[in-house]
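Up next, chain A:
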Amino acid sequence: MNTHRALALSLQFLTRWQHRLLAAAALAAGLAAMASAQVTVFAAASTKTALDEAAAGFEDASGLSVTLSYAGSPALARQIQLGAPADVFISANPGWMDVLQQEQLIDPATRLDLLANRLVLIASGRAAPPLDLETADLGAALGEGRLAMALVDAVPAGIYGKAALTALGHWPAVAPNVAQAANVRAALALVASGEAPMGVVYATDARAEPSVTVIATFPEDSHPPVIYPAAAVADGNAAEATAFLDYLRSPAARGVFARHGFGVPAE
Partner candidate 1 sequence: MLRVSLHHALPGFGLDVQFEAPPGVTVLFGRSGTGKTTVIQAVAGLLRPDRGRVALDGELLFDTTRRHWLPPHKRRMGYVFQEGRLFPHLTVRQNLLFGQWFAPRGAKRESLDRVVELLGIGPLLQRRPGLLSGGEKQRVAIGRALLSAPRMILADEPLSALDEARKAEILPYFERLRDEIGIPMLYVSHSAAEVARLATTVVVLQDGKVQRQGTAAEVLGDSAVMPAGVRAAGALLEARVAKHHSDGLTELDAGGVPLFLPQIAKAPGSQVRVRISAHEVILSRQRPEGLSALNILPGTVEHVRTGGGPGAMVSLQTPAGRVLARVTRRSAQALGLETGAECFAIVKTVSIAPEDIGGG
Partner candidate 2 sequence: MSTEAAWLGPEEWQAVMLSLRVSFWATLAALPLAVFAAYALARWQFPGKQILNSLVHLPLILPPVVTGYLLLMVFGTKGPVGGALQQIGIVFAFRWTGAALAAGIMAFPLMVRAIRLSVEAVDPKLEQAAATLGAPRVLVFAVITLPMILPGLIAGTVLGFAKAMGEFGATITFVSSIPGQTQTLPSAIYTFLQVPGGESAALRLTLVSIAIALGALLLSEVLARRAADRTGGR
């Protein structure tokens, strides 16, 4: 009540012109608020380059503005658990999406498997020789050097990488040499700078970084399928979120993803 009275009293002291100016400003602000409706997207780090491009396309097409936040999927999921104001969540593995679904933090009707990816072994440099994962002695190839991976117990890329190396029988030999980075992009950077001679990252990551070479691709049956589920967050802007997710399945967006090396999950 006091603020109202104060406001009313102070308004009385404005001149007529100041009144008009204030009214115009209020109107403009209202219009601006309607126009810059936002979609906040939490997405796994490995989708960055592709999603940036796709989101730009969405902004042009819809007039909505997109805010993108990239991190490791576990970190993003924890933030959503603690109430972060995201509208859309794109995870690098189904596990974290399941957790959020169990806690009813996502709208299950909007959940879809958006992207697929492959796991690759990379080496520093632009023209490293290829390596046959079935026959090669990976431990010997590494020597004293480090194998850069994302956190092998926590981050999806790391978990899949460890599973694949175990399935192929290389894990005991390489385990002591593994350098676990905070996320898959950090692992990529270590190999790109030459600090670590080899690394395990997604095919899309390797494509985005010119200073590394893919020297082997892990067979799809050596690790759980790399599926990126996407969903609208339960308490977010439902309409804008759905609009964004629909756009991501459009041919325009699919083209962007394909260009960056992502696959489409088997339906």
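Criterion: a contact is a pair of C-beta atoms (placed from the backbone, for glycine too) under 8 Å apart; a residue touches a chain by one contact, two chains touch by 3 or more; residues count from 1.
How these were chosen: all candidates are chains of the complex that A comes from, given by their letters.
No experiment lies behind these values; they were computed from the predicted model shown.
Peer 1: Which numbered candidate, 1 or 2, lies in contact with chain A within the complex?
Peer 2: 2
Peer 1: What part of chain A is in contact with candidate 2 in the complex they form?
Peer 2: Residues in contact with candidate 2: 72, 74-75, 78, 95-96, 99, 146, 148, 151, 153-155, 178-182, 186-187, 190, 193-196.
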